[in-house]
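Sending over a structure as structure tokens; questions will come in a sec.
Every protein chain except one is present and positioned as in the full complex.
Think of it as A and B in the order they're written, each chain with its own count starting at 1.
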Amino acid sequence: MRKKHLALTEKKWFQILFWAVLVIAAWEIGATAVAMTKRTPENILPHLYQILAAAFSGKAVSGGMTASGVVLTSAGATLLRALGGFAIGAGLGFLLALAMKLSGLVEKLIFPYLMLIQLIPVLGLAPIILAITGDINRSRLVIAAILSFYPVAANTLAGFKAVSKDKYDLMFTYAAKKRQLYTKVLIPSAIPYLFTGLKIAAPMAITASILVDTLQGDGGLGCMLSQSLKHAMSIYVFWLIVFFSAFIGIFSTYLISWIEILVYPEKRSAAGIGRSAGKEKKYGRSTEKNRTQKEPGPETL
Amino acid sequence: MNAAEYTRNDVPDEIVIRDLGVTFQDNKGEDVQAITGVNLNIKKGEFVSLLGPSGCGKTTLLRCVADLQEPTDGDIHVEGMTPKEVRLQHKFGFVFQSPVLFDWRTVKKNVELPLEMMYQTKQQRSERADEMLEMVGLTNFANHFPNQLSGGMQQRVNIARALGIRPDILLMDEPFSALDEFTKEKLHEDLLRIWRKTNKTILFVTHNIQEAVFLSDRVCVLSPHPGRLSAVVDIDLPRPRTLDMKETPAFNQLVLKVRNSFEGGSFS
Partner (left out) sequence: MDAAQRKIGRRKSLARRLSEDKKVQAAAAVVLPVLLGILIFGLWQGGVLQTIFRTDSFTLPAPTRIASLFRDNFGKVVTNARDTVTVALAGLIIGSLLGYGAAILASFFPNMGKGGLSIVGAFASIPVVALAPVMNNWTRDVSTEASSRSMVAKILVVMLIAAADMGLNAYRGLTELKPYAKDLMATYAAPRRMVFLKLQLPNSVPYIFTALKVSVPASIMTAIVSEYFAEYITGVGRQIRENIVLAQYATAWVYITAACIIGLLAYVILMIVQAAVMKRYHF
């Protein structure tokens, strides 16, 4: 009996179920308590079924759109810009890392500033960037790009630097050209690091885009969030946006993990996929450790 | 001297090392002599081991032959050319101590890597890789990824990859030192079989006396501080060599002879 119990806690689906039930139970107990003590419980902690009902209700909350309609249309504007900024920032980050690897001069010039970006509260710059660009869409792009830039550049550079001396020696004995060294060794080696950077960057780009929305009343998730808080529309829109933004924040990280598995064939064979949200692997701590661990492979010798 | 040695005397020298010295600078900027005054001739098709404790410069010597390290004194000629010229012609196969396999390439694609550097066609590469994997007995693992293989199998891929470019010379840097004894013996036999079949010149670095004696035609003993060639012992055991030879008095005497040729009579 004890054995059976142990086996159950090792099952992944059971762990997920257990915690999901626990969180839902805690939420509902909280909601019930709030409902009994507060005047406007839906502002503090509505019941989950109330939020679900709001999501599926056909009642128009704003401009003839249902609550879900409002969330999804405004999410479109926000996420497209986040994606654009993310792509630009990640692309530039990768190119900069490559340039820093190719040229010691570029590395010396830029590296201290790259570290500096990480320490500056970039989101705090959002209002001024909106003022400089003068356009909400462009400032969404710019801020998402700046935030995506640092983790991608730093992690990719770390990936280039983690290539062992043996590999350089091996390519040297093959009389490999510089271009071949990059295309066949350095860039493929850096790809897992690039993805670590992307996993950190994606939720940041989304947060940035939502934040910029709140600065100007031009639509987008953040704007709807502010309006619904000010009771310009149903408060349940607010709760839907909280859940939706949490979902896309987490989902973006998993999405990138899945893309990584598609791109990087070695990942498909080694089952070590879907390591939790990537939060624990940041710049500086390499992913190499996870990858070089020998999988228990077939023994014929 | 057995029959093989006599015939080999007619063979020209493949590698000629003259007065070779390498001086490094340590972290304090002081000069450290890694090796000094090494003279050695290696004949075509010969299996020569460089044997010594760590710090004797045996790997440095091997890296000089491979053009991975520039000598500060003396020179090396391989087939009458400088190591650089030989390297650029893809005549070296280098087997590192660690397998240095690329995680994102399958076993077969790893073997194909150096052939890509030589601009061979896809079909040529594929055929050659299949041939090499068959030779090391890994045909069934062609589409596996390196991390699915045991250490011994990874090292076989490494050897297959080095031989794939049809090198004249195989340079091996302690290739089996990380493997267990059983795997090592199996790979010893495999290596000798492949050597007989392909007739490569092999320069083999090791710190294991039994291994050096069992595999080689000649064992070059190096001593540290500074690294220098202190003795060369001819191994006149008959070929092909088999594992049971390790039990013979002749083998043990050679091991003893090599051991005693270290300066001071031991590893110290």
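Methods note: contacts are C-beta pairs under 8 Å (C-beta built on N, C-alpha and C of every residue); 3 or more make two chains touch, one makes a residue touch a chain.
Keep in mind that this is a model prediction, so the values were computed, not measured.
When the missing chain is restored to the complex, the residue among A:Leu95, A:Leu109 or A:Ala232 that touches it is A:Leu109. Residue-wise, the contact with the chain that is not shown comes from A:Thr207, picked out of A:Thr156, A:Ser189 or A:Thr207. The chain omitted from view is touched by exactly one of A:Leu123, A:Ile191 or A:Val263, namely A:Leu123.
Residues of chain A that touch the chain left out of view are 9-10, 15-16, 18-19, 23, 43-45, 104-105, 108-113, 116, 118-125, 127-128, 130-132, 203, 206-207, 210-211, 214-215, 222, 225, 229, 238, 241-242, 245-246, 249-250, 253, 276-277, 279-280, 282, 284-285.
As a working rule, only the chains that are shown with their structure count from here on.
Distance between chain centres (mean CA atoms), chain A to chain B: 48 Å. Contact residues on chain B toward chain A in their complex (touch as defined above): 66-68, 87-90, 92-94, 96, 98, 100, 102-104, 106, 113-114, 116-117, 141, 144-145, 147-153, 165, 182-183, 186. Across the complex, chain B is touched by residues 164, 166-167, 169-177, 180, 184-185, 188-189, 191, 264-266, 269-270, 291-295, 297-301 of chain A.
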